[in-house]
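Mind looking over this structure? Questions follow.
Yeah, one chain of the complex is gone here, protein chain that is, but the others are all in their spots.
Think of it as A and B in the order they're written, each chain with its own count starting at 1.
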Amino acid sequence: MAESDSRDSKTADAESRDKVSIIVFSGDMDKAFAAFNIATGAAASGMEVTMFFTFWGINMLKKTTGRRGASSFLGKMFDLLLPKGPAKLPISKMNMGGVGAALMRRQMAAKKVQPLSGFMELARELGVKIVACSMSMDVMEVPKEDLVGVDEFAGVAAFLKEAAESKITLFV
Amino acid sequence: MAESDSRDSKTADAESRDKVSIIVFSGDMDKAFAAFNIATGAAASGMEVTMFFTFWGINMLKKTTGRRGASSFLGKMFDLLLPKGPAKLPISKMNMGGVGAALMRRQMAAKKVQPLSGFMELARELGVKIVACSMSMDVMEVPKEDLVGVDEFAGVAAFLKEAAESKITLFV
Partner (left out) sequence: MAESDSRDSKTADAESRDKVSIIVFSGDMDKAFAAFNIATGAAASGMEVTMFFTFWGINMLKKTTGRRGASSFLGKMFDLLLPKGPAKLPISKMNMGGVGAALMRRQMAAKKVQPLSGFMELARELGVKIVACSMSMDVMEVPKEDLVGVDEFAGVAAFLKEAAESKITLFV
């Protein structure tokens, strides 16, 4: 069941490849890092990976420029206060107004670990499916045009279908 | 092994239905929302869902009125400081002393998303099994009478039995 590494022939042996489903609820840099590390590791070893971004997890999919933004007062507040893109995420501990996150990014670079944006790029190259939660986008008033690199906009039902066929299911 | 749950016609196809097991450790409104969204989505599509509430997750099962309360000093502190029921939970980010949680609830209502209490009600109607962790209740001195809508009081062993038969296992 786990013998295939054929990244290219995605459709052909979809049935026989091990699946991994990850819900990315968190908008923290360190947790996002863990999620993409697992996702790319799994995809590189031939597994079929789906990441379902919901709630704060939507933040890291946002474009950093040229956004359309929200219309209501609360939507504008979300737009103003929430980070846009992988380079702006806080860390879950010792963030210290962003200083901790900056230091962590620096330390990772010093240790030759690629940045979160690099991991996200790698995930796309390896065929990881990026799904954005449509309900979260509606609540936070994030239009599709404000996100980048999303393969599918869907609800929880779509995720559950993938997850029920997955060997590994995680909530990050 | 899991055939005794006859809420409706649950017994008939218990063996053949996909199972989902969710540990709700968090007491944050946004995470609870995600957990119940997944749980109700899964139950609505015919899966058999068990939610195991432990630690801060116990808070959302509490009655809002008529509580008996704890006896020891620390138990009284937990009773005083921890939120009671779904409408009182903080959010995990930007809670700002409850203002953030209130704004989030308001935005969800504006977007016609039902409140957490509605999702919890729906979960019960759909036959989601609500289990409260007995060890957490003991540590936090929460008597059974203070909780509402619980199907079973159990320890981690009971959860593991369900989880080992589940297609989807999540820690929220």
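Note that a contact is a pair of C-beta atoms (placed from the backbone, for glycine too) under 8 Å apart; a residue touches a chain by one contact, two chains touch by 3 or more.
These numbers come from a predicted model, not from an experiment.
Within the complete assembly, B:Ile23 is the residue of B:Ile23, B:Ala42 or B:Met104 that touches the hidden chain. Contact with the chain not shown here comes from a single listed residue; of A:Ala87, A:Met108, A:Leu122 or A:Val150, that residue is A:Met108. Of the options B:Ile91, B:Ala123, B:Leu147 or B:Leu170, the residue whose C-beta touches the omitted chain is B:Leu170. Even with one chain removed from view, subunit B keeps its contact list with that chain: residues 21, 23, 25, 27, 54-56, 72, 74-75, 77-78, 81, 135, 138-140, 155-157, 159-161, 163-166, 169-171.
Remark: the residues of subunit A touching the chain excluded from display are 2, 18, 20, 30-31, 33-34, 37-38, 41-42, 45, 47, 92-94, 103, 106-108, 110-111, 113, 167-172.
Convention: only the chains that are shown with their structure count from here on.
With each centre defined as the average position of its C-alpha atoms, the distance from subunit A to subunit B rounds to 26 Å.
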